[in-house]
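Just dropping this structure here.
Partial complex: the chains shown occupy the same locations as in the complete assembly.
Think of it as A and B in the order they're written, each chain with its own count starting at 1.
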Amino acid sequence: MQPPSGKIEGSRHFYPVRVYFEDTDLSGIAYHANYLKWCERARSDLLRVLGINQRAAFEAGEGVYAVSEAQIKWRRPARLDDELVVETRALDLRAASARMEQRVMRGEELLAQVDIVAAFVTPEGRPRRQPDAWRRLFEQFVTKDEE
Amino acid sequence: MQPPSGKIEGSRHFYPVRVYFEDTDLSGIAYHANYLKWCERARSDLLRVLGINQRAAFEAGEGVYAVSEAQIKWRRPARLDDELVVETRALDLRAASARMEQRVMRGEELLAQVDIVAAFVTPEGRPRRQPDAWRRLFEQFVTKDEE
């Protein structure tokens, strides 16, 4: 029995999400802020699949990713029991940050689009160069020319 | 690509959970209230596996489950990236409610034990008899003599 796990195909990472009661609000649809939680789960899963151990790095005092910017468009509502997939592409990899595009899909329907910048920071919150080994792992995944 | 799904073995339902940043607090471990979210995901999954469609019943105005009682013991902390399993057993099935025992496990370690009563209520919040078809489906799962 495995917990939810995503996978990489080409330059995209796919991560499955199901919508639970905790995700909805009284308007009957998923609460807008929870899309950011799903996207963070997907990014954490992407790192895990790439072989990056965030917890070990944090416990060793190296640092942690912090979201510094996000632009979100909610197109259609997600509802209880919906089976969603978060698609993630890396658009840009800098020394201390990465820019990613994430799409929350329900089958072929685009529910939300998220453009996000995650910055690596020290435990005190100052920007820090991402570990070289991580950059090398991550570089393979960055979208090159296509689309 | 399937979202997280549990399974029934004998009189137990097993549901996998991974711990994400959203689950932790600054003390470094999972925030206590989030165990209730994991347990609710597991119960919703149990209903789904049994063939019960909670969303259709709610949208048809029939009713919804509401937690009326819980007793929780947190034994050991869960940490980022931990792979957990929520084990659920139904201990008692009444006309309008069900009592369940849930255990949050990390491998062989018991992290938390939750005894919970979920009551079926009308959209206005009044107790209501569970649908007969649901009771029949659920009855098969109720723990009989053992343990």
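The rule we apply is simple: a residue touches a chain if its C-beta (ideal position, glycine included) is under 8 Å from a C-beta of that chain, and two chains touch if they have at least 3 such contacts.
Note that this is a predicted model, so its numbers are computed, not measured.
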Complete-assembly copy number [criterion: all chains share one sequence; 2 shown]: 4
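Definition applied: only the chains that are shown with their structure count from here on.
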Distance from the mean Cα position of subunit B to that of subunit A, given in whole angstrom: 27
Of all residues in subunit A, those that touch subunit B in their complex: 1-4, 6-7, 14, 16-18, 20-22, 37, 40-41, 44, 48, 53-55, 58, 79-81, 83-85
